[in-house]
Structures are given as structure tokens and as C-alpha cells.
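The block underneath contains the structure these notes are about, expressed in C-alpha cells.
A selection of the complex's chains, in situ.
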Amino acid sequence: MTWASRVDGAFPQPLQVILRGVGQVFFCCNALTGLIFLIALFIGGVAAGAAATVGVVTSTVTARLLGFSKKDIDAGLYGFNGTLVGPCLFLFLEHSPQLWLYVILASILSSVVLAALMRILRPYQVPASTAPFVLTSWMFLVAVYGFESFTRSPVLPAAGIPVAVPGAGRLAVENWPVALFKGVGEVMFADSVTVGILFLAGIAIVSLRGALMAISGAFVGIIFPTLLNANLNAIEMGLYAFNPVLTMMAIGWVFLKPSGKSAALAVLAGVMTVVCQAGLASFLTPIGLPTLTFPFVLVMWMFLFAAGMSKYWVDPDAEEG
Amino acid sequence: MTWASRVDGAFPQPLQVILRGVGQVFFCCNALTGLIFLIALFIGGVAAGAAATVGVVTSTVTARLLGFSKKDIDAGLYGFNGTLVGPCLFLFLEHSPQLWLYVILASILSSVVLAALMRILRPYQVPASTAPFVLTSWMFLVAVYGFESFTRSPVLPAAGIPVAVPGAGRLAVENWPVALFKGVGEVMFADSVTVGILFLAGIAIVSLRGALMAISGAFVGIIFPTLLNANLNAIEMGLYAFNPVLTMMAIGWVFLKPSGKSAALAVLAGVMTVVCQAGLASFLTPIGLPTLTFPFVLVMWMFLFAAGMSKYWVDPDAEEG
């Protein structure tokens, strides 16, 4: 047991579960990591931190009230989607008192959707990951066209017919660190180097391999879109990086037996995530929605399902046939 | 056995199956209920009634010809999607002789899609419900852009980039009953108080709890969109209500063990259905399609799959693992 696990074990029970929920955004079942993430979120912005707190508490309490698996709840699995729903709605919609109601409703739904996806995916032993956050947030964001109580913020991409995005360029060497750390920070919508560094630190205390995969994902999310001449501004803000960060952590560290092969597969998955990011952004342009972390979810699903067909990642004896 | 079941049993076989198919639109396996629904449909409009009749007969006969389960056919399960396909196409497309061919083809396909979804969902013991009707109707409605033989009726939402929908307002007290009953009637596209009352009566003779859930769903579909300042005209026509009506019946009466917990879950699901209604409407705006009953289907699926993970709704011994 590492020192980080011991610190995690020292947190009192309800707080431990909530903070683990925050930590699970980066696959870390550790309350200390969650605490670092939450502090980072508040540094990024008080509204974002508060919304994440409301989200993680709401979604975790919902899971308890609806009678979902205590083991899953205690591992923080019913917390991370709520953690993401809160800051997401506060970033993309204009702030208002009723927005808190909206965050609470969306966090409740995220726990229902998580349980549903867990049930669907159980025979395949593939995780739902942040899909509940994405599906719920998309639904709540796009629904505001119909509700005068809420207003789209200018941060949301404008709805329209997709056109070629100009503005390719070469990232100056001195801007690389900024882009890398922002790429990690953008996983929780933080356009901030400090937040990105704190996120990496929180991951590193749980697993150095995890942190290495995260930073490698950020590299892939800068190098590959630059090669394909994607918009430089988006690359600099880390907007091509936060999805490969998660993909490489999932494939190269969390869900497949760690090995050289898994690391190579993670790089491949990271590259595909960049294409998927650009593609999904175009798919969503007519209704004016952001991709959120769905490029990561889609690519991770494809690679994990596929790994279930490979002699390198399936123990033939353990398989259910 | 209730008197309604005895009346149902008195219908001669082929007629019983067809009428049960109509009754299953509101989850009622009862020929008398189906007869009341069909009469109501004809009161709402002769074309709608005739199209529903053609639809239910076609889809039921198709199921027999394709060799699907006799038990399911006899319960009317292969009838209700056809029942809905007919009036749907007659509402949203301009009337013409060849529209009858289109209704027949769509009703045939609805039975194929139902069998397919039943097969997919069988391991999860979750129903396909009206998904075949929605998927088939969407495909046939959106296909008419390509066929000069058919014309979109002005009732269809115009295709375009989604924009904020104005026109919020407070529903006058005297208009509540109209909105409530129309909300029930709109399940089968009837903008009529009489039809809504007849539908409720047909449900009530099978189950008072079912009728209570239906009217509660209509309440949720008026109160909640009013709270969020949705378009008043849509609320008055019951267009926010018909999906929660079905959701609350499904969750609070049909598919989960009836209890106080299930009723509470049904209210929650009803609220989510309203958000899903507004969201899905925006999703479909670029191609000019209506949501039909898909908000209900999506939310019901999420809640039923999720219930499969809850200690309150799953008998741990009966579970298949």
C-alpha cells in the first residue's frame, strides 16, 4: 500500500467517497487526489469549483437513494460524472440562480444514465466512463433552445452548417508547455496552466504511469493536429489535447494490462482521438454543441471492445465466450 | 379476473388481437380498451382512424407472416407500432392515394424493427416499446425529401438551424383541463379534449393506477415546462405532456413493481422527459423532424436499465448475472 492509499484511507467516510468521485475524473480512486483536483477547480474559478461540488454530491447521493451498488458508490464511480456536469453547464450557459436547479437535475440524471450504461455494458466488461456526463450535458445544453429560463453563453460553438476551419500554424516552442498543461486542465474545462499542473500532480501521487500517459496524450494532442494543420488557437488552448489525455490514460494505464504493447496501442488510440475530435465537432456543428469528452469515450470504447477480440489482451481461459 | 378482462375475452380471435394492438399504445392488453381508443381516433379524424386501422392490421399480419412469436402477436405487441405509424404519416405528410402504400410499407417495417429490438434487448429484459414506430416514421418522413411522390405537410417542423424558442407564458387556470386532456390525446396525434378523455377512460377500465400515472404525467408535462419558461402554445396543446404521460405509465405502473418508490421514480423520469423533449427537438431541427415519442423511449430505457442495477427493483436471486 502506497502512502497515497494510506492518506486516502484516513479520510472520514462520506468525505472520502465524495473526493474519490472527483478523483475518478482521471480514473483515480483516491480522496487526496480528489482534494487536489477540487482545490485546482476552485483556483480555476469559484463558480466551477462550487458547481463541481454540487454535482459530485448530488450524483453520489442520487446513487445511494436509488439503491445502486454500494461498492461502486464507495469507489467514487457515481461521482465523477456529476463533477463534470456542474462546471460544464456553468461554462456553457449564462449564470443565473435557476442554473443551480439545472445542475442538480443533470447530476441526478447522470447517475441514472451511468447505471443504465453499466447495465448495458456489463456483459462486455467495458466501462461507461464519462459517457453519462456527455450525454446528459448535451441533452441539457441543447434543451435550452426551448426554455427561456436559460441562455447559451458565447463560449458554446455557434450553431450552423459546418465550414472548413482556417487558422493553421506552427506552435512556437515557448508555447509548448502552456499548451501541454492546459490540455490536461481542459479535461475539467480549466483554461489554466496551474490547474493542469495540479491535475498532473494529483494523478502522479497515485500512479506515475498514469501521469506519463496523461502528458503523452497531451503531446499527441499537440503534435498530430499540428501535422494535419488544425486551427492553431485551438491547439494552444489544449482543446485537441484533453481527449487524447484521457484516451491514453484509459488504454495505456487503467483498463488494459500495462505493457509495452498497451502503451503502443494507447498512442495509436490517442492519434485516432484527434481525428474523432475534429469529426465529432463537425457532426455537432448544426446544433451548436461542443464535443466534450465524447471523442475519448468513442475511441476508448472501440479499442476496449476490440481488445476483447485480441489474444494479447484477453485471457482465453477467463473469457466468457 | 376483472370485468374488463372478461369483455376482452369475449371478442372473437382475429378482432381481439387487432384491438389489443391498439390498446397496447397505452400498454393495455385489452380489446375493449383498444376499441375505445379506435373509436376515439375516428372521432379525432376519419383519416387518422383509417390509417391506424390499416397500420395495426398490416403490422400484425406481417408479424404472423414472418413467423414471430404467436404469444407476442396475440398480446397485441405487434400492433401498437403500426397503430401509431398510420396516423403519424397522415398527419405529417400531404394526403394522396400513394400515401396508403407508404403507410403499409412503414407498418411492415415497424414489425421487423420491433422484432429486431426485442432480440437486441432480450438479454436485458427491457421493452422496445414505441421505438420501432419512431425509428420507422422518422426514416419514412425524412425520406420524402428524396421522393416527389410525397410532400411534407406544414405541420412538420421546418428544417433549419435551431434558435431559441420564444413565447413563454403562464397557463391560465381555465386552460389547465384542456392542456391535460390534450396531453393524453397527443400520444396518438389527437389535438382534442374528447379524445384524451376517451383514452383515459380506456386505460382506467384496465387499471386505475395506469390512468393516475397518465394524468400525473400530463401534470408534469404542464408544470415543469411552465417553470422553465417553455413556449406556452406548445404547453397548451399538450405537446410537452404526451411523452411524460407515457414515461410515468411505463415506470410507475407497467414495467417496475408498483410501489411508492416506483411512483416517485416515475415523477423523476417524467421531469427528465420534459428536458429530453426540448433537447431532442433541437437535435432534430436541422432535418425538420418531430420528436414523436422518442423522449419517452430514451428516458424509459435509461430508467429501466438503471433499475436493473438497483437493489430496490432487482431480485438479486432472480438476476441472470
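Should a chain be cited, it is by its letter among A and B, assigned in written order, with residues numbered from 1 in that chain.
FYI, contacts are C-beta pairs under 8 Å (C-beta built on N, C-alpha and C of every residue); 3 or more make two chains touch, one makes a residue touch a chain.
Computed from a predicted structure; not experimentally measured.
Undergrad: Considering just this structure file, the complete complex holds how many copies of the sequence, given 2 are shown?
TA: 3
In this text, only the chains that are shown with their structure count from here on.
Undergrad: Where the centres are mean C-alpha positions, what is the separation of subunit A from subunit B, in Å?
TA: 35
Undergrad: What residues on subunit A touch subunit B, complex-wise?
TA: Within the complex, subunit A contacts subunit B at residues 66-69, 98, 105, 108-109, 112-113, 115-120, 123, 138-152, 159-161, 286-288.
Undergrad: Would you mind writing out the residues of subunit B in touch with subunit A in their complex?
TA: Within the complex, subunit B contacts subunit A at residues 123-124, 161-166, 168, 225, 227-231, 265, 268, 271-272, 275-283, 285-286, 301-306, 308-313.
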